[in-house]
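A protein chain is absent from this complex, but the other protein chains hold their places.
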Amino acid sequence: MKLITAIIQEDKLDEVREALIAAEVGRITVTRVDGHGQQETTEIYRGLVVIPNLIPKVEIKIAVNDEFVDLTVDTLLKGARHGDDGKPGDGKIFIAPLEECIRISTGQRGTEAI
Amino acid sequence: MKLITAIIQEDKLDEVREALIAAEVGRITVTRVDGHGQQETTEIYRGLVVIPNLIPKVEIKIAVNDEFVDLTVDTLLKGARHGDDGKPGDGKIFIAPLEECIRISTGQRGTEAI
Amino acid sequence: MKLITAIIQEDKLDEVREALIAAEVGRITVTRVDGHGQQETTEIYRGLVVIPNLIPKVEIKIAVNDEFVDLTVDTLLKGARHGDDGKPGDGKIFIAPLEECIRISTGQRGTEAI
Amino acid sequence: MRQQKLTVIAAVLLCMVGVAHAAEGSPEVDTGTTAWMLTSTALVLLMIPGLAMFYGGLVRTKNVLGTMMHSFAAMAVVGVLWMVCGYSMAFGPNILGGWFGWNPDYFLLKGIDTTITDAGIPEYVFAMFQGKFAIITPALIAGAFAERVKFRGYCIFIALWSLIVYNPLCHWVWASDGFLFEKGAIDFAGGTVIHISAGAAALVAAFYLGPRRGYPKTAMHPNNLVMTLMGAGLLWVGWFGFNAGSSVESGLKTAQALTVTQVAAASGALSWMMLEGLLHKKVTTLGFVSGVLAGLVAITPAAGDVLPWGALVLGMVASVLCYFAIEMKNKLGYDDTLDVFGIHGIAALWGAIGLVFFLRPGAGSGSFFGQLWVQTEGALVSLAYSGIMTFVLIVFVDKVFGFRLSEADEKAGMDHSLHSERGFGMLNLNS
Amino acid sequence: MRQQKLTVIAAVLLCMVGVAHAAEGSPEVDTGTTAWMLTSTALVLLMIPGLAMFYGGLVRTKNVLGTMMHSFAAMAVVGVLWMVCGYSMAFGPNILGGWFGWNPDYFLLKGIDTTITDAGIPEYVFAMFQGKFAIITPALIAGAFAERVKFRGYCIFIALWSLIVYNPLCHWVWASDGFLFEKGAIDFAGGTVIHISAGAAALVAAFYLGPRRGYPKTAMHPNNLVMTLMGAGLLWVGWFGFNAGSSVESGLKTAQALTVTQVAAASGALSWMMLEGLLHKKVTTLGFVSGVLAGLVAITPAAGDVLPWGALVLGMVASVLCYFAIEMKNKLGYDDTLDVFGIHGIAALWGAIGLVFFLRPGAGSGSFFGQLWVQTEGALVSLAYSGIMTFVLIVFVDKVFGFRLSEADEKAGMDHSLHSERGFGMLNLNS
Partner (left out) sequence: MRQQKLTVIAAVLLCMVGVAHAAEGSPEVDTGTTAWMLTSTALVLLMIPGLAMFYGGLVRTKNVLGTMMHSFAAMAVVGVLWMVCGYSMAFGPNILGGWFGWNPDYFLLKGIDTTITDAGIPEYVFAMFQGKFAIITPALIAGAFAERVKFRGYCIFIALWSLIVYNPLCHWVWASDGFLFEKGAIDFAGGTVIHISAGAAALVAAFYLGPRRGYPKTAMHPNNLVMTLMGAGLLWVGWFGFNAGSSVESGLKTAQALTVTQVAAASGALSWMMLEGLLHKKVTTLGFVSGVLAGLVAITPAAGDVLPWGALVLGMVASVLCYFAIEMKNKLGYDDTLDVFGIHGIAALWGAIGLVFFLRPGAGSGSFFGQLWVQTEGALVSLAYSGIMTFVLIVFVDKVFGFRLSEADEKAGMDHSLHSERGFGMLNLNS
């Protein structure tokens, strides 16, 4: 089992969700985060230009069984890109190992609980 | 060391906290998240029924030494269930490996820092 | 690759950010969380003293290549401490393994994508 | 057909049109009436931020500022236009066969600097009070196409709409030589002029501009119902100025209008609450404030001419009608986002026509059916004129300047794509 | 015991009771007085959203809408009841031995359509102004059992409370044949009728319904102190209508009332600030607004009859008393959630009795001790009557309809379990 964490742009959440549902990856947890990467922002406050800072992003966490990793990653890649070639700021995907997964309601464990 | 992440229903936070404190698991980090799993929601907006969507949830992260994993998981399971048998939407627990833990104030590392 | 997660005090975010930028660790994701550890809080609501509870904190996540782990941790330790010796509540750093990292815009993977 | 009871506003205006008052012989200022009309002007102005809050709370987080700006922008755009030429078009004597009015003295409000009307208030006060109505009407429409229009297109649209739809309608109903006024149509505080016309425009706009991306499949939650409640509170308070101020006096008629306004708002809310309680076993706060609005809109045309028990019934029934109108919209599937037609249109239609059943003895023309027909006629004229002209204007603005937001901008949200700002910086850690 | 100074409201009403004014010979409308009374009515109405914001900001996030609805619901429920029979019960002539009043002409407000009172305002305005007081009083009580009652039970409770507690009390103190009025009790704008009675009801309710789950061990943070501050601002503004409007004129008495209201609010706030500064070395914003409220409540019964320096002292002392009353509550451990008794009850008791020390020369009955006793008597009557009747009503509602929320619903929060909504959708990513 793996835990896939993707940091994406806010405006892509709906599309990513729709793509994931289409790929039958329905279970998901999302969080409001702020991040800083390559992306440069231009912000105006009564005319003042300020240094790039933390930009609002959305973090998506999906726990999957190993065989679903590629499908999920591909779907994320497709859904989260701006334009065909992507743009800086489109985000990052991290994959980490997951040792156990437990469904609270039933107590089921492991791959069937994901 | 393990990092236990539980996604639970909002209304169970108090109970889970109380149960954990009773089990002497006091250290905890919680985050407001939104999730989608089995749970079906019924929502009404001026009479319009809408498709199930992201539901507000609470994410709990607890870093524990290996010997405390079972206790923590059991406590979580007990505290987070609605009714004795649980209900869909009660949530998920994920367990991931943790390589290092450092207390910032003292610089202590490893199991004693948890 | 490692995923470094630090829970720090809210008022230290600016300093930590500045220290990280100085150490050329620019990429970062931050989240508003609430936590409970050693720190005792004193809170007053129309004169009523209440038991310590969840305290607002900031969670910082940084994915780094292995050779950057020590630098990042040291920088975090320096930036996040209150005073030279630190104070309870200054926070925790967790280090977890990361198996893969993918830049969404380009599709690059692994250490060069971090 | 002549009738005894003319609406109060018009009576006040009778002498203002045509003859310019010379300083001598002009009426005295009544400080009390002036005080109340000044206050009413302030109260109606308060409705604009109230509306901004009401609407702003109902959209998604990414559109909160853009939606509030729809209300605020009307204050600037229509605020200036009204002073330049709107007042003249609405309350000047007939030109172009009565399409609208014009009085060169009213241009830039330059000829009324010392005019006192027969009601005992400086004409400026009347002009400003009426100006607030002109501001709020296009702002109401904005709810129909919330979350999906360009800001520039919107500003141009409301400017044109104000000139071509609102000012003529206002002239017809409230100017002493307006053709609906002459027929004896009762529209005390603007059911026909304001709410029916806004409702019709909303319906047309919602159909022409099409639904938001994802509607109705995707859930779109209100970002801040708390703010919507606050806004509803301000609207209720401001409506006292709206309705009771429309008496253009500070006396019995004013008191009657205020009383029925209060009663209809309360009964509208109670009725919606009970309906939801019956149907869903739950009472929502959004339902509550929708009921308040329904009651307030329904009483608006009737405020000077019905008795309290009539207001009770008007408000109760308004909520029921609006409730089912919205159900109907959900079935039909068009996206009148904040239910401008469903609430303002329906409740005002009901109020404008239904008031005939509850008239104070002596109010209205002698005959029940005569009045019923006049009311219906007024409502239909407003519906048709506003509907058709709105269609023309919207097509024009859309083709020439662009009205509907691009899909990418809609997804990013108006706040970011149109205003480069975020409503709730506190949600993020960089503020 | 006869006294010279009767409260102004009652004087105004003297002629209204009993004799129905024929159209001829009835007083003229004073447009200025009418303007101010209309404004006051709007200002007091503004206090309801103000209160909703004040209370709403202090509870936990999951209860914000439910708490605001407590204020808003009163606008619907009591708003309708007052128009149906409340005004008649409060201001009609004695029936049932003076328990309350009744005037068939006031039923549905149907007999006062053209009545002008001796104060020169249409009676409708007076009825509506008084109606706002009837609305706000039960809304105040809601703070005592915030976060833990059923909506249906609450609505029934305030309806009954309004009929059985408020209307009689209002009659006793303000109707010209009310027994406390006849004794010469001074209650300018409702210290006894409104704040003491709400405070007593709050105390009883808090005891009967028991504390919230987890109280006082678990920290329960205000979800939005920013909104509480805004609400306090609106309350301060609205209170000008509340107190200065209670003069039922637009003249010297009004000016006096407004002045002392402003002074007491400022001095109450200053006093709480200084107290906290001394005791905690920190000044909280919640403390500040609590001080504002304490000052405003304390001056309410006294507003027409004390001098500015008296208001200064009344406000200062009110904050100190309330501060320690809340400390006491914390020690005693009952859960008057938003300190309705601690602030409204205590400050109003202080104001109603303390005003005797600061009376304007000539105000009140001749004798100091006589007045002191009358004031105390009025306060005790209100405390006792409201306390006992509230107990009866609460037991009744709880047994028959259910009042206290189930534990599961309380944990889930009122917004979800009672209204199926969320106050701050923006906190989540699905809006």
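Per-chain numbering from 1; labels A, B, C, D and E assigned in written order.
Everything that follows uses one rule, which is that contacts are C-beta pairs under 8 Å (C-beta built on N, C-alpha and C of every residue); 3 or more make two chains touch, one makes a residue touch a chain.
All values reported here derive from a predicted model rather than from experimental measurement.
Looking at D:L279, D:M328, D:A384 or D:M426, the residue that reaches the missing chain in the full complex is D:M426.
Contact with the undisplayed chain is limited, among D:A76, D:L279 or D:A408, to D:A76. Annotation: of E:I48, E:M89, E:L209 or E:L258, E:L258 touches the absent chain (contact as defined above). In the complete complex, the hidden chain is touched by one of E:Y55, E:W172, E:F288 or E:W350, namely E:F288.
Residues of subunit D in contact with the chain left out of this view: 29-36, 38-39, 41-42, 45-46, 48-50, 52-53, 56, 64-65, 68-69, 72-73, 75-77, 79-80, 83, 108-110, 113-114, 116, 121-125, 127-128, 131, 151-152, 155, 224, 227, 230, 250, 418-428, 430-431. Where subunit E meets the omitted chain, the residues involved are 30-33, 35-36, 39, 43, 60-61, 64, 120, 219-226, 229-230, 232-234, 236-237, 240-241, 244, 249-252, 254-256, 258-259, 262-263, 265-267, 269-270, 273, 277, 280, 282-286, 288-289, 291-292, 307-309, 312, 360, 423-424, 427.
The missing chain lies against subunit B, touching residues 13, 30-32, 58.
Assume only the chains that are shown with their structure count from here on.
Farthest from subunit B in terms of Cα centroid separation is D. Averaged Cα coordinates give subunit C a centre that lies 49 Å from the centre of subunit E. Within subunit D, residues 218-222, 280, 282, 284, 286, 427, 429 each touch two or more of the remaining chains. Looking at subunit C, one finds that residues 30-32, 96-97 touch two or more other chains.
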